[in-house]
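Let's look at chain A:
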Amino acid sequence: MSFLIPLLIAVPLCSAVANYLVNANSARWIAAISGFIQLVLSILIWKVYADFRAAGETAQFLLTAHYSWFPLWNINLDLGLDGISVTMLIMTSLVVFSASLLSWNVRNDAKLFFSLLNFLSAGAYGFFSSLDLFAMFFFLELAVVPKFLLIGIWGSGEKIASAMKLVLMLMGGSALLLTGLFVVYYGAGGNFSLTELASNRLGREIQLVAFPLLFIGFGVFTALFPFHTWVPDGHSSAPTAGSMFLAGISMKLGAYGCLRVATYLLPDAAVAYSPYVIILSSIAIVYGALATLMQTDLKYMNAYSSISHCGFILLGIGMQTKASILGSVMQMVSHGLMTALFFGAIGLIYQRTHTRKMEEMGGLLKSIPFLSAVFVIAGLCSLGLPGFSGFVSEMTIFVGSWEHSDAFHRVATILAAASIVVTAIYILSAIGKVIFGPIRQASHISLEPASFVEKLGTGVLVVAILFMGLVPFWFTNLISEDARLIMNQFTLLMNP
Partner candidate 1 sequence: MNQELLTPLLILSAFLFFTGVYGFVTRRNMISMLMSAELMLNSANINFVAFNKFLYPGKLDGMFFTLFIITIAAAEAALAIAIIIHVYRQTKSIDVKDADQLI
Partner candidate 2 sequence: MNTILGLIPVEAFLFCWILLILGLKISGKNSGGLYVNLLLLGVLVAIGLVAFPAPNAQFGDLIHVNALNRFIRGLLYLGTFFIVIQSSSWLKKHDHAAEFSILLLVVLSGLGLMVSTGNLLIFYLGLEMASIPLAAMASFNLTSKMSGESGLKLILSSAFSSGFLLFGISLIFGLTGTISIAEIPVNLANSTLALIAMVMIFSGFAFKLSAVPFHFWTADVYQGAPMGITAFLAIVSKSSIAFVFLTVLFPILSAIQQVWPTVLIALILLTIFTGNIFALRQSSLKRFLAFSSIAQVGFILMGMLVPSEKAAVSVLYFLVVYMFSSICIFGVAQWLEEQTGKDSLSNFKGLYKENPFAAWSVALGLFSLAGIPPTAGFFGKFFLIGSGFQGVSVWYVVLVGLNMVISLYYYLKIVKYMFMNEVIEELEKPQMALPLKISLGIGMLAICFLGLSNWIVNHLSNLF
């Protein structure tokens, strides 16, 4: 079964090449089919994984595949999955599938567009399934520059400046990451293997140096305050699929790295630095939510709210209890799906109304009921309504954070919880302005209804969000053992 992961990475890569070689119309079909295959594959992977676990397989990572890459450097292409990465793969494939469908109407060099999109998803799959720090870094970087082209060519507004800012900031993060990786590498006597690094704990001094580099490096990707400023511009300038990918997947790459590399491998430092992590993420949560209140552009609104929501992920990681880590993994998945849906809905609405300014819209529920409903669902998920995924993940983070009984952690938790009130305010204001109310422009009275492809693309995500919101135990069963292993690193620390 070890061929499954390489296959999953290869499918989008082949599709990327194929997309570029055919004409535009075939390209979108290829992209959609490849998206579907990816979805099926990732679900198959989950099935196989679950079967292994059910059969009592206890190894931390399953479905492993090992290829020697640079023996001189002791670099290997190690692939393998635990529950956390399985969920990430499924999330990624869902978003990619939906993004390919929602880009059905891309004009202007559609083949390059879909090619880049598939390229990005290959990077994401590779990142989530790598067990070697170099391979992780490779796949992470792989997903940086195509974004520049995606935003710069098919974006809107100040697209080139935004694309530049995004790529440069992410690259800055990568620079820190690169350094941090080498600190780890040499600290461990020349080893990039995740599993080996986890079992042979690095010295405390080395950890203290490496942690800030790695955490900030990955943190830039996931909008760690104050390195978040690429988020609003980048997301809002990107084309629909670009925003979906950026907010849905790309930000999770960073979060996953913060968890899997920075926290898991460097537990001593993670404990030592956890107050800073908590402070920064609390700031991101509250400040992001407050800044969102002042936005008038829908995409900016969702972008700022992503800063706030991703703050939850980092908060959960910083809190370092089993429940909080569980919660932050769930939040990664939940936010990935939810924000992709939101951006998808916004993009489809923008396609029809030709404006993203909230005050220029109104009463869309009358003219495009389906898309409005999707918008409302995404909004309600974003504000943490029970029944949707956002609720379970945020609550798990809160409960996990609450296990610390000191004032500092409590205040941080309460601040984070308070932000969900602010979230409710801006989401409802947006819904009130855009979906409800009287129709403000004559041209908005009759708009083109959602096509079947668009309904399918958004529907997939809605179902996924509902599934996660209604059946969260499916998730916790899948990942709680892995969260426990991560926590083990901390307990070892407390009882040396």
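Candidates were picked such that all candidates are chains of the complex that A comes from, given by their letters.
As a convention for this text, contacts are C-beta pairs under 8 Å (C-beta built on N, C-alpha and C of every residue); 3 or more make two chains touch, one makes a residue touch a chain; residues count from 1.
Since we're looking at a predicted model, the values are computed, not measured.
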Discussion item. Using the contact rule from the top, which of the candidates 1 or 2 touches chain A in this complex?
Written reply: 2
Worksheet entry | Touch list for chain A against partner candidate 2, complex | 68-73, 134, 137-139, 141-142, 144-145, 148-149, 152-153, 160, 164, 167-168, 171-172, 174-176, 178-179, 182-183, 185-186, 209, 213
